[in-house]
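For this view, one protein chain was removed and the others were kept in their places.
Up next is chain A:
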Amino acid sequence: MSDAPRHEALIDALGAELTPVRRLLPPWRRALGWLVVVAAVAVLLFFHYGASTMLHRWVAAPDLGWAALGAVVTAVTAALAAFMLAVPGRSPFWMWLPVPSAVLWIGASGLGCLRAHIPGMPVLDLHGANDCLIFIISFSIPLSGLLIWLLRRACPLRPTVTAVMVGLASASASASLLEICHNFDAAATDLMMHALAVAIVVVANVLMGGRLLSRA
């Protein structure tokens, strides 16, 4: 049996306090906003480091180029998926959007272990690889924070999946930025550190971001 009077009282109360609202921008426009911030950081890094080392690495080892492409596409698709999932009624299948590019990113990075290293380029020791870990995590924190802040204005009904997308987007964006100033050949320790950093960022987002998003 419906408790109609109770609902009517609530509807009247909600109607009485109705104020005009500014409609949320479409998800792709909001994702673009976040990507512009990432692109601005990339421009600053290019300004400082130049593109020659990065291009030299890609020519000498095309798999690194493919991995970088995978990371950039993952950042774009995961950010778009996060903003899509944050709007009620959008298909949950958006969560699969970043998967192909993430497979390319991780797969091509992993292939780097199998080939001979680039002549004349230093291989990172564990200490240097630690710097990569710190770089990815320290760029991911503000990028994740910004995404979560933007997503909280929407209504993420699936906070955990959305948080995975946030983690993936910010970790892949940070890895893409790292590519600009990473003048080393990829070694197994380095790739392990990259994988560890991405895992930390994604898990931290699920643990903390999920909670922050579920209040929305």
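In this text, a residue touches a chain if its C-beta (ideal position, glycine included) is under 8 Å from a C-beta of that chain, and two chains touch if they have at least 3 such contacts; residues count from 1.
The rule is simple: contacts and distances are computed from a predicted model.
Name the chain not shown, per its UniProt record: "Sigma-70 family RNA polymerase sigma factor", "Multisubunit potassium/proton antiporter PhaG subunit", "Cytochrome aa3 subunit 2" or "ABC-type quaternary amine transporter"?
UniProt protein name of the non-displayed chain: "Sigma-70 family RNA polymerase sigma factor".
Given the contact definition stated above, which residue among A:60, A:87 or A:104 touches the chain not shown here?
Going through A:60, A:87 or A:104 one by one, A:87 is the residue touching the chain not shown.
Just checking the interface: what residues of chain A touch the absent partner chain?
1-4, 6-16, 18-24, 26, 86-90, 154-155, 157, 216
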